[in-house]
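Since the structure comes first, as structure tokens, the remarks are kept for the end.
Excerpt of the complex: some chains, original placement.
Per-chain numbering from 1; labels A and B assigned in written order.
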Amino acid sequence: MSDTAAEQHGHLEHDAEAVQAHLKRLRRIEGQVRGIQRMVEEEKYCIDILTQVSAVTKALQSLALVLLDDHMAHCLVDAARKGGAEQEEKLKEASEAIARLVRS
Amino acid sequence: MSDTAAEQHGHLEHDAEAVQAHLKRLRRIEGQVRGIQRMVEEEKYCIDILTQVSAVTKALQSLALVLLDDHMAHCLVDAARKGGAEQEEKLKEASEAIARLVRS
């Protein structure tokens, strides 16, 4: 979606609290990824490294579900009230985002 | 698995090339996570952020599968040749790691 269209709809709805919560999750995920780098550098046991990789994958999944909830509660609801082409576009985008999540 | 047991089995089999390849993937993943942080800070469109989160999840999945292949080709094969308790332990560990991956 082009930036201008995004700006009109107010993407993250400027919810400072939600933005901070997302950033906190992302910094933790970044720290976990660096932790895995250290495990690989120190040649830790592969199964222990795999356990951490699964943990980061789960953390990303939780972040994605929170972002999706945000999007549906704001952007999708707004578009549904407008109806027409904007509703169809938002439904299509949400559907494709959900499919990517389910298949990743 | 305790570190001492890990050291005996030679976790990543000291394959410097594989270690460097894993680190390269992990640094790219770290960069992608920081990229998502910037998108959230700049309040980019949520669907575009979700697309990046799915991309990082896929990158982690690929890393996990490579690590698992490494483990099976070295640790599991070694244990199978020894048979007995070590074989059973390695099969159990691999099975649990695969289940975590499938369910994450």
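Observations on the structure shown:
Going forward, contacts are C-beta pairs under 8 Å (C-beta built on N, C-alpha and C of every residue); 3 or more make two chains touch, one makes a residue touch a chain.
Source: prediction; values computed, not measured.
This structure file shows 2 copies of a single chain, while the whole complex it describes contains 4 copies.
Convention: only the chains that are shown with their structure count from here on.
The geometric centre of subunit A is 21 Å away from that of subunit B, both derived from CA atoms. Touching subunit B in their complex are the following residues of subunit A: 1, 3, 5-6, 9, 11-12, 14, 19, 22-23, 26-27, 29-30, 33-34, 36-37, 40-41, 43-51, 53-54, 56-58, 60-61, 63-64, 67-68, 70-71, 75, 93-94, 97, 100-101, 104.
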